[in-house]
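The excerpt is restricted to a subset of chains, each kept in its original location.
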């Protein structure tokens, strides 16, 4: 087994970012994402969307892992709706665009569209609730509510 | 549902790259990758490794999708061995280092190590064979054998 | 490596079945299904639901694989909505109850509820369209439309 050489400093995972009050996150379709019909398995778009939401929280300096470990709580999806407009295929480069739509004391609603260049592949709305370790709804940390609200106010789409 | 704004041009999936005859590819650990014991589910490292191999082929301008669609063939894993040294956790930034070890007419053996900074988490050796649409071993396209051989000759680790 | 002994004839995968015009399908929660927060990852319920729909088609003697291979077509999810009411945990025994709600020429709408004993964990509605190999909506085979309609007429829930 090779002793690995030192890792070039530019080899880092993709970070998404906000622009115009929306969050943009890229992903590529790999073998694991497709099914025998040649296109991305429908449940796997939810994995892309979750990666995008996790990245959004990271960009807003919300540390989900620390909140969970400290017993504060964790987000869980409580409601989602999704339309599949066009299929994605192996090697496609996709972008998930996330828009904060509603911020409540204990939950947040985020619209998420997956694009391939100019083509919209899916549209979804995801309602995530903040839950205590016992699984009960709990107020989000104040800084998080504030961050989501701030993002929402910058959103320049209707 | 928001009309998506235009996508910033810097929002693109991570591309790995070669350095010193080894291929480096980054990925981040998301919710989907972990299991209830708090660490990455053991089978999911194989998904990271497959992403890294697919990226390696892409960097070498081997178009797996086109080869499959044209009926030429597709790689399939025929043999693998893997050691798990340290566990990865949510939000970890990982790098998969791939080293071409052996190139045969119809297959290739690649060593793959997954690192978290200086720590090696897993080590593996993967033997992938090129298969015809009927599932029979078939010679790899000549340009591909040549590309793998060329990479192997540049490798400066033992 | 052991030469495997002969396989006992009772070792067969679970088959679901219809009762009262509804389809019942069981599954158990394994490591792979959970995430670090200790519960089933939200996207994985869609995998349970797809297994249940595939089993439903199998019970109705619709051969999805043959239809795909012959170039007739394949079902794809075009729209879904889902509520998460209670979380599932490792080792839970679940039952997915599927109810055919609407049968159209080229698509079908199925309600799917996941239960753990008397507790309802999720409720969902899935709209699946039959697509040609080129991805265009196509009439379902007549026998399939008939089978779905027949099931729907037997359904004794409202």
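In this document, chain identifiers A, B and C correspond to the written order of the chains, with residue numbering beginning at 1 in each.
Everything below uses one rule, namely that a contact is a pair of C-beta atoms (placed from the backbone, for glycine too) under 8 Å apart; a residue touches a chain by one contact, two chains touch by 3 or more.
No experiment lies behind these values; they were computed from the predicted model shown.
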item	value
Per this structure file, total copies of the shared sequence (3 shown)	4
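By our rule, only the chains that are shown with their structure count from here on.
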item	value
Remotest chain, chain C as reference, centres from CA atoms	B
Chain nearest the overall Cα centroid	A
Centroid distance [mean C-alpha coordinates] between chain B and chain A, Å	24
Chain B-chain C separation of Cα centroids, rounded to whole Å	32
Distance between chain centroids, defined by C-alpha means - chain A, chain C (Å)	26
Sites on chain B at which at least two other chains make contact	31-32, 89-90
Chain A contact footprint on chain C (complex, rising order)	36-37, 39, 42-44, 46-47, 50, 68, 74, 76-84, 86-87, 135
Contacting residues of chain C [partner chain B, same complex]	31-32, 34-39, 41, 43, 89-90
Residues of chain A touching chain B in the complex	1-5, 7-8, 10-14, 16-17, 19-20, 22, 24-28, 30-32, 47, 50-51, 54, 58, 64-65, 89-91, 93-95, 97, 99, 111, 113, 115, 120, 123, 125, 155-158
